[in-house]
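Below you will find the structure I want to go over with you.
Every protein chain but one is kept in place in this view of the complex.
In this document, chain identifiers A, B and C correspond to the written order of the chains, with residue numbering beginning at 1 in each.
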Amino acid sequence: MALDKPYKDVPGTIIFDAEQSRKGYWLNQFCMSLMKAENRERFKADERAYLDEWQMTEEQKQAVLARDLNWCMRTGGNIYFLAKIGATDGKSFQQMAGSMTGMTEEEYRNMMIAGGRSIEGNRYIGENGSAQVQNQPQGAAGQQSSAAGQKP
Amino acid sequence: MALDKPYKDVPGTIIFDAEQSRKGYWLNQFCMSLMKAENRERFKADERAYLDEWQMTEEQKQAVLARDLNWCMRTGGNIYFLAKIGATDGKSFQQMAGSMTGMTEEEYRNMMIAGGRSIEGNRYIGENGSAQVQNQPQGAAGQQSSAAGQKP
Amino acid sequence: MAKITASVYTSHVPAIGAAMDLGKTQEDYWKPVFAGYDFSKQWMKDNKPDVIFLVFNDHATAFSSDLIPTFAIGTAAEYQPADEGWGPRPVPVVKGHPELASHIAQSVIQQDFDLTIVNKMDVDHGLTVPLSLMCGPLDPVKDAWPCPVIPFAVNVVQYPVPSGQRCFNLGQAIRKAVESYDEDLNVHIWGTGGMSHQLQGARAGLINREWDNAWLDQLINDPAACAATPHINYVREAGSEGIELVMWLIARGAMSDIEGGQATGPAPKLRHRFYHVPASNTAVGHVILENS
Partner (left out) sequence: MAKITASVYTSHVPAIGAAMDLGKTQEDYWKPVFAGYDFSKQWMKDNKPDVIFLVFNDHATAFSSDLIPTFAIGTAAEYQPADEGWGPRPVPVVKGHPELASHIAQSVIQQDFDLTIVNKMDVDHGLTVPLSLMCGPLDPVKDAWPCPVIPFAVNVVQYPVPSGQRCFNLGQAIRKAVESYDEDLNVHIWGTGGMSHQLQGARAGLINREWDNAWLDQLINDPAACAATPHINYVREAGSEGIELVMWLIARGAMSDIEGGQATGPAPKLRHRFYHVPASNTAVGHVILENS
């Protein structure tokens, strides 16, 4: 298709466009269902059984069960929908967003208090900012995996 | 309000604008409910009880019970919504439309086969076409009431 | 690239669907209506589209007073025939074209048309009657419509409805969108609804044969002038439900002779024109145009 997708070159970012929306349709509809207290209760009582009521892919279900929001997003989830899972777990938006960086909750919170993530090196894929793929995971987790030689 | 409502001078015609829509909200929502077979059954089993489940005015309920579509429209109904009542009764759009003219079903049908209602005299309120207020009801009903001296 | 090759215009009277579903097409009343589509059914076979972009209006079926989109584009994989109160019409499920629909949505929104994107919508007679007229009777289970359909719903139920000019301009944006789609697809665009009819009040049954035919002449030959018809003219001359005709201008605006709001290119070929009174409460109009 000849339409521009100029947002494809932004690191660490998935823009929720029609393609993503199609992919994530049932995952996101499942999330919407958690806006009812009774559905939250049913989900918490038996997550797998509740997920099986939805036409989600097995991968989407696994991503939800693992509470891996990056994985959820790769399968078409959008953060505003996925936030309903976090809310069901009693998590804040800060905890949810932070969980996608590899940082601990405290590390992420401290980064925000210190002024947030810098834009430098994070505008285009291929630069060397903190959001670039070669610098994942971030925080202590990143230093550890780096020290253990798991990353170049 | 300073917005134009140029459609106010068309005879025998209520344009479904925001004002009408507000007035008819619950009447029209009730009609929408008849798109489910089980609701049609419940309505047919006890019309009054079913109507009482909706926040309609008493006048709206009376208009529905009387199957008086002109009355329904004056209380904010729109024909596409009201058509669901007719459908529930097994009526066609032609029967519903005709019922608003005072003509019998056959008279209305014959008018349509003969080319429909003429536009002449029916463009502006104050002319003397068949849709003007002084010429109601139409068909044999009109001739009768006219003959009986009930109209000027 | 994808290309709009033809446009089809037709009334979408619910009674026509009922006549087909109840096997009444050979009755004296209905024969002349369906005869007007004999050419069209053959033309559909000879010019089978890959996708139909079908402009129609919802009649308080998918959309209630709770939510009224001015323009809604369907990007779903399929659409069920709606139960409008008589039970759903016995016709095949309507398959969508999510990829092209999403592409058009994106392009048209970026051209400053503020569409509503819809992924769940039952489709009423406004969409299924034109398909039935152009494709003939089909078994709801064993048969299928000849190609995917992108439903495009226009609000003509609650005032204010979009102007004919806005619809005409939208058609041009849709054409631009289709032509920026990489896959080779033969796309037809259909405008449905109308012609003169009024379903309410003492003026119910209004038909204006002269006005209808003058409007058709203009739609075909002087579309920019046709697009300038003010809203009140439709209501006054063609009945309160005659306003549906603005939807035809979307299809007309998408034809390749239109550039910058004017008919500048070679005129489209008029393949078929038909007019008949009545079908139920309504004047039936039908036109097929092919791009030159």
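We take it that a residue touches a chain if its C-beta (ideal position, glycine included) is under 8 Å from a C-beta of that chain, and two chains touch if they have at least 3 such contacts.
Bear in mind that the values here come from a model prediction, so they are computed numbers and not experimental data.
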Displayed partners of the chain not shown (whole complex): A, B, C
Selected residue (touches chain absent from view) among A:60, A:75 or A:101: A:101
Touch with the omitted chain, as defined above, among A:32, A:49 or A:65: A:32
Chain not shown: contacting residue from C:116, C:180 or C:256: C:116
Residues belonging to subunit B that touch the chain removed from view: 1-3, 17-19, 21-22, 25
Contact footprint on subunit C, counting only the chain that is left out: 65-72, 105-106, 109-110, 112-120, 158-160, 162-163, 166, 169
Footprint left on subunit A by the chain that the document does not show: 6-7, 10-18, 21, 24-25, 28-29, 31-32, 34-37, 40, 69-70, 73, 78-81, 83-88, 90, 92-94, 96-98, 100-102, 108, 111-113, 115-117, 119, 122-124, 130-133, 135-136, 138
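Criterion: only the chains that are shown with their structure count from here on.
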Rounded Å distance between subunit B and subunit C, as computed from the means of their C-alpha atoms: 26
Separation of mean Cα positions, subunit C and subunit A [Å, integer]: 42
Whole-Å gap separating subunit A and subunit B, where each centre is the average of the chain's CA atoms: 54
